[in-house]
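Not every chain of the complex is shown here; the ones you see sit where they belong.
As written, the chains take the letters A and B, and residue 1 is the first residue of each chain.
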Amino acid sequence: MRKIAVLTSGGDAPGMNAAIRSVVRKAIFEGLEVAGVFNGYQGLIDGKIEQFQLGSVGDIIQRGGTVLRSARCPEFMTEEGRQKAVRQIKLHGIEGIVIIGGDGSFRGANELVKLNIPCACVPATIDNDINGTEFTIGFDTALNTVIEAIDKIRDTATSHERSFIIEVMGRDAGDLALWAGLGGGAESILLPEKEFDVTSVVNRIKKSADRGKKHSIIVLAEGMMPANELAEVLKKEANVDTRVSVLGHIQRGGSPSARDRVIASQYGARAVEALMEGKRSAAIGMRNHKVVDYNLEEVFTKREKLDLSLLDLAETLSI
Amino acid sequence: MRKIAVLTSGGDAPGMNAAIRSVVRKAIFEGLEVAGVFNGYQGLIDGKIEQFQLGSVGDIIQRGGTVLRSARCPEFMTEEGRQKAVRQIKLHGIEGIVIIGGDGSFRGANELVKLNIPCACVPATIDNDINGTEFTIGFDTALNTVIEAIDKIRDTATSHERSFIIEVMGRDAGDLALWAGLGGGAESILLPEKEFDVTSVVNRIKKSADRGKKHSIIVLAEGMMPANELAEVLKKEANVDTRVSVLGHIQRGGSPSARDRVIASQYGARAVEALMEGKRSAAIGMRNHKVVDYNLEEVFTKREKLDLSLLDLAETLSI
């Protein structure tokens, strides 16, 4: 193997830059050439590919977003688009690609694998919803962003003795809501993984009110239902007034946390190793607190369940 | 004067606790007794009044929200409610009150003044919309919260080459949007103080795109129009795609900034001085960078205009 490339795809996540840096430096350290592909799969099709040096990734470890940028790419969904991408890959002498992104990005990589391009996939999404790894890059930073937001909103909730619904990201996965709710001391946490039970939410608010606590924080994963809708349900079913805060895009940005920088560095380097070892279809991740690579297939076939014992714990601690 | 009281009212603002601490400690330093009134004007009516000591306000200077809590109080809008409040004030031997809050809280104070209760009003609202003072307590902290949010969203805007509308608080006043837009390097800033001109916004986005900058940040004061509406207008009128982020309640909370703690300390102490000097209807504020007190009347009669030269500057710098 003489030359690899790296690209980012899908929603940006804090720590993507740390992962890019790791891939580039590790590759150069190992004597490989390394190219950066801009704008995700679209850049692969368009040949937006640049040879990178050590200095190309200087001073980016602490930056949010991705210097390689990301983009949606409907063209890559077509056979023709993918063939264009493969031609560019060959043209640039690229023998393996590190794909940094989420589930959709991994599916794109899978298409390249089918066309005989070795890929190593690095999980980076604030949602933490990639099968086969305990943690994705960006989850820890987003979690801290949400926690800080909850802390701020609690100031108002306490001062005005009001209840708040805080809607956090997570279309299919409740990880962010669950961890943030537990860490933020929320009175209720609502996740797509657990059936919604209005009575239970209302009971918790009332019980909490009974012991003199007149404010409540409800953390809601967007995949469960929209916050405004929940507010209406609570009003209608139980005459409970709530304010709504939809955290939105602030959850994606910001300087990555220490943990995200460390795992991004580990994953990026491991991806280069996987390619060098001749793996043709690798996913990188953490299992039992150790960095591993495993077959990309597993991402799509195994469906992992969220550890709902954390939810029980959160409910126990917010009695 | 032997005894005063302090209360917070209206929306909470970071630095209210620093102001409470200042009032209490300054009063005790000057040999006065001082009482804390809980839950704003409602607490005044209900007699939720406690004698405070030096230690009552220990370890609160850095906390967001208000330890005295705040509440809406329709009862105080009635003659009867106000009479109850006056009875409690007399009952507790209170000879003057420091009111910490925004415009509505000051109007409440004005009613007390009419009933012969000396009041000194300390401006605390993140909106910075009190006439007669350059800065209100909480504005600086909220500004930094908004700036941090813009910085985070810019990570995604840059990575995905997308445009964002960021809606910030400010029903009648564009101060927060204006300062945050300037400090956040926004491409456009929309305020209630300036007529909305869709052509101008679109032109700025296009000009910026022409020189290769494919993302834009538009900061919008909520008082201008809802963010979703603006997004629709931009789509319909100019086929410009934007994402929307409504910052919401995170803007009210958080540990106060250095500046807010300093002015809160200054204002609180000055309020006690004003009462001791026999002022019966004082508003505290900053003019020409100096802490002053002035007649509460001025808050309601003078209407100050936002300094729109900052808006010109912001537009100049985001060409």
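Everything that follows uses one rule, which is that contacts are C-beta pairs under 8 Å (C-beta built on N, C-alpha and C of every residue); 3 or more make two chains touch, one makes a residue touch a chain.
Model, not experiment: these values are computed from the prediction.
Chemist: Beyond the 2 copies placed here, what is the full number of copies in the complex?
Modeler: 4
Throughout what follows, only the chains that are shown with their structure count from here on.
Chemist: Taking the mean of the C-alpha atoms as each chain's centre, how many Å separate chain A from chain B?
Modeler: It comes to 35 Å between the two C-alpha centres.
Chemist: If you look only at chain A, which of its residues touch chain B in the complex?
Modeler: On the chain A side, the touching residues are 8, 11-12, 14, 16, 63-66, 69-71, 145, 148-149, 151-156, 158-161, 164, 243-250, 252-254.
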